[in-house]
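With one protein chain held back, the other chains of the complex are shown just where they sit.
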Amino acid sequence: MNLASDNVVGMSRPVLEALIAANGGGEPAYGTDSWTVRAERMLADVFEHEVSVFLVATGTAANALALAALSPPWGAVFCHQESHVMEDECGAPEMFSDGAKLIGVPGVGGKFTPADLEARMAGYVRGVVKSVQPSALSVSQVTEAGTLYSLDEIRALSALARSKGLGVHLDGARFANAMVALGCTAAEMTWKSGIDVVSFGATKNGALACEAVIFFDKARAENFQYRRKRSGHTLSKGRLLGAQMVGYLENGHWIDNARHANAAAARLSAGLAALPGVRLPWPTQANEIFVVVPEKTAAAFAAEGIRAAPWASDCLPEGFEIGADERFLRFVTSFATQASEIDAVLAVAAR
Amino acid sequence: MNLASDNVVGMSRPVLEALIAANGGGEPAYGTDSWTVRAERMLADVFEHEVSVFLVATGTAANALALAALSPPWGAVFCHQESHVMEDECGAPEMFSDGAKLIGVPGVGGKFTPADLEARMAGYVRGVVKSVQPSALSVSQVTEAGTLYSLDEIRALSALARSKGLGVHLDGARFANAMVALGCTAAEMTWKSGIDVVSFGATKNGALACEAVIFFDKARAENFQYRRKRSGHTLSKGRLLGAQMVGYLENGHWIDNARHANAAAARLSAGLAALPGVRLPWPTQANEIFVVVPEKTAAAFAAEGIRAAPWASDCLPEGFEIGADERFLRFVTSFATQASEIDAVLAVAAR
Amino acid sequence: MNLASDNVVGMSRPVLEALIAANGGGEPAYGTDSWTVRAERMLADVFEHEVSVFLVATGTAANALALAALSPPWGAVFCHQESHVMEDECGAPEMFSDGAKLIGVPGVGGKFTPADLEARMAGYVRGVVKSVQPSALSVSQVTEAGTLYSLDEIRALSALARSKGLGVHLDGARFANAMVALGCTAAEMTWKSGIDVVSFGATKNGALACEAVIFFDKARAENFQYRRKRSGHTLSKGRLLGAQMVGYLENGHWIDNARHANAAAARLSAGLAALPGVRLPWPTQANEIFVVVPEKTAAAFAAEGIRAAPWASDCLPEGFEIGADERFLRFVTSFATQASEIDAVLAVAAR
Partner (left out) sequence: MNLASDNVVGMSRPVLEALIAANGGGEPAYGTDSWTVRAERMLADVFEHEVSVFLVATGTAANALALAALSPPWGAVFCHQESHVMEDECGAPEMFSDGAKLIGVPGVGGKFTPADLEARMAGYVRGVVKSVQPSALSVSQVTEAGTLYSLDEIRALSALARSKGLGVHLDGARFANAMVALGCTAAEMTWKSGIDVVSFGATKNGALACEAVIFFDKARAENFQYRRKRSGHTLSKGRLLGAQMVGYLENGHWIDNARHANAAAARLSAGLAALPGVRLPWPTQANEIFVVVPEKTAAAFAAEGIRAAPWASDCLPEGFEIGADERFLRFVTSFATQASEIDAVLAVAAR
């Protein structure tokens, strides 16, 4: 049983069915197929706004392309110091932006405040030639620590960023899980809260390889098609992406999937937290559970074939220490997680 | 009826079935899934050699990554002046190689000779600091003009390149079509002929989005995993690629597909060539037909909904002129082309 | 005696004296010193226009920075196929532009016509995503073959380029030699003829290491200071550049230098052309003489310690062949060339 990530399962049934439906017949190439066009229209509806949509196959591509659209090579991109774009993409944002600098903002539990951001921005003064120039803010929602920003928190960050002339990116690799947890709309979590560009992830929540980069202002997307093409992310048989996105969005399937995953996470989190010797550094807010367990519990998981991801963080709450006989783990649930899996994890942990 | 390209159709039945089979159950992420591992083993068998395999979703990614592995930023990559890497990837090789220079070699019908190559290389002297440094040769097989190099011709080019210290890349976007047409093995067309790295295309011949970069020398592939990751081409749910490749290769399916496409092209080519006023600038050797037709024939195609790609080339045979009342077209057949489609094109052309 | 290039001599006396004068006393750093400010004002006077000026130490930096300001990474820069930016800068334009593509335009004697340019541009269609996007034209004046464009010719090229949305760069490594030869003003050869950005060279004509990138529209220069800084071309003790430029421009010194060099070249060219067996592929128009001599004459030069640069070109006039017993040489005169040197070359050649 692999709960180390939400990318260890395939696609959900409706996504697969859309892909099968899309397979027959001729379609024009390079993202002009009818499925992609339909997906674009559906995303405009989801976001209640005109959008420029670019489908790609990976979250790394979505993020790196989006940040490159917001920052010149001499730009500074502010992001959490443990965010995915900072630590987990082997320098993709630097490659796609031709060398922009990602500036890590510290903050407990994967989040930072306007004050944290402002303090970090102080070192990068516009017009001072020796300094990379403040260009973009990237906010992760769900964060890399599985936590959430409230809409007010997003608005406060984006307002500060915009007041300083920065474009604002939202890394929504787990967009649906966040939206469902907040009980808000896609519009509220993005353009209504000051977001300029979204990496809208579908892969972790039901698709196989499908993410959308979404702009709310066409001007910002002006040259994006060339960026995508020259980075090799324009699929010739674009229906692969278009069909996945259609299947993902249709009939609220993506929302159902996220609700399922979040509920499973909530149950697992609550069950674990109730056990003696088990501690959570921060609450479970979407579909990821970060938990400190006794070493012997971790060993029992391993012995029973229960896979969680070993974790580490420099952003633990003050005073929260991990003992030498403890292990820090991440569990992630998905649309495919079964109740029996949660039961099994809790049973092993309770022993 | 769209015969403008071989990327206007979906995936073939066996590829789709492999994808469906691969969808269930847990698999580790980022290209370590069982389907990718199996695809790698199958490719080793196909090429009768130990290989380092990297699956990606697009031909542009495969080519650009492969060339970046062969050329430093200050390198020169020699390729046909109308090749796909030169003209059709929006500068992807330049992006991935951080600025290497593609040097176009002229030659009729998409091909060049060792003498052509040597003449072009004369301007780039090793050790002369003002000059980009000769680093790689990229050979397209099938060429951008639909023609083929014989094995002897490939060997002569790669021998010259290797004698000058260049690595040799084969752009095999239509690898199977070429191999079947030559009646040779994959090994003969590659490492036995001096090829170091192959872009092994599956997308145009039955897959939906799957290409393999294949190295025959592990040392050349040493850092390739980082190149792929930071360019956003490492899929989290790698089974998408692994399953396609397994379905493509299994039971010789890829060869059947290529034979089908080539046969359809041969019939269409012969049928067109027999018509008065229709001329071929060079023979049809794989699954692409380049043909000059009277303007009224082109208009008839359009009127009947038959789509071919309007073409242009600076590499026509000497003395071969295209009149003002003529049109230069490319037809491409695929695994999915039906006999009735060929009949229909020929019927319209014969009118 | 070294006549292989105009970069084999030091700086002229007035430039050296300006440098000595500038050496004492405190000056603010990074290009805000009084000498640089004065140089900027003098250049505005020279060009009879408001200018944004950026001094750098090398022509390669000037050209590469200027082209990067005109072309995005997915851009196409049109230039002569044997131009300095194309062939002699080890890929600097590609590095500074993060991968833009230089498209070589053919043309006899280092020049091309609007028709040549238009033919080459035909392959790069705006909005076609697979194609790099037409972004800039780079015109060399003096050309790499030592020839000149007339003002009318420059205007015709820039008019075509501008009508297609391209920015226009003038590589003026030998700006003064060209201007003096044409008998025009700096304004006439640049913004009055449709030039947007100039690499204004001083190094070859009297300075030691000083070139200016000059924009006539401040908007185009908006981020140039960051480009210069991050490429390491912002000198901390900027007076080195400012003082050279002041010494170079003051009292028309730069014009005197160019007149001297051009006159020496004219005399050498006429003298050589009058000799039996000596041929010029194109006329000498500035300070470079391209000449084909019998092998034994070349040997005599070498024996007498007269250094010229061995040359090669794919752009010789039609029918102009170089025999196996001939040698193609380039002589370059400078502000420092002495009459006795010309005499000596002619004497050896006449033997």
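A, B and C are the chain letters, set down in written order, and residue numbers restart from 1 in every chain.
Here, a contact is a pair of C-beta atoms (placed from the backbone, for glycine too) under 8 Å apart; a residue touches a chain by one contact, two chains touch by 3 or more.
Source: prediction; values computed, not measured.
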Touch criterion as defined above, residue of A:17, A:87 or A:256 at the omitted chain: A:87
Touch with the omitted chain, as defined above, among C:49, C:220 or C:237: C:237
Absent-chain contact - pick from C:77, C:92, C:161 or C:212: C:92
Hidden partner chain, residues of subunit C it touches: 1-2, 5, 7-11, 16, 19-20, 22-29, 56-62, 64-65, 89-92, 94-96, 203-204, 208-209, 226, 229-237, 239-240
Missing-partner contacts on subunit B, residue numbers: 30, 72-74, 98-99, 129-130, 133, 223, 225-227, 229-230, 234
Contact set of subunit A toward the excluded chain (per top definition): 73-74, 87-91, 94-95, 98-102, 122-123, 129-132, 312
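Assume only the chains that are shown with their structure count from here on.
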Distance between the centres, which are taken as Cα means, of subunit C and subunit B, whole angstrom: 41
For subunit A paired with subunit C, centre-to-centre distance based on mean C-alpha positions, whole Å: 51
Shared interface positions of subunit C, touching two or more other chains: 73-74, 98-99, 129-130
